[in-house]
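Of the protein chains in this complex, one is absent; all others appear in place.
And now, subunit A:
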């Protein structure tokens, strides 16, 4: 039985499948999508000048307001 397993394992290793779209381009699509996402949203969140309305807690130093 042990030899049969070894034989089978060798034969299985020889089997080759035609690569599909995901095999050929999956990594490219994944990395490209991640790159586009991070650059666009990095820009939107920091450089574009949108007011996000973040909490003043820990961020704003209170200043005297009475005239």
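Some notes on this structure:
Heads up, the rule we're going with is that a contact is a pair of C-beta atoms (placed from the backbone, for glycine too) under 8 Å apart; a residue touches a chain by one contact, two chains touch by 3 or more; residues count from 1.
Throughout what follows, contacts and distances are computed from a predicted model.
UniProt lists the omitted chain of the complex under the protein name "Cytochrome c oxidase subunit 4" (options: "COQ7 protein", "Proteasome subunit beta", "Cytochrome c oxidase subunit 4" or "GPI-anchor transamidase"). Taking the whole complex into account, subunit A touches the unshown chain at residues 1, 5, 8-9, 11-12, 14-15, 20-23, 25-34, 36-37, 39-41, 43-44, 48-51, 55-58, 60-65.
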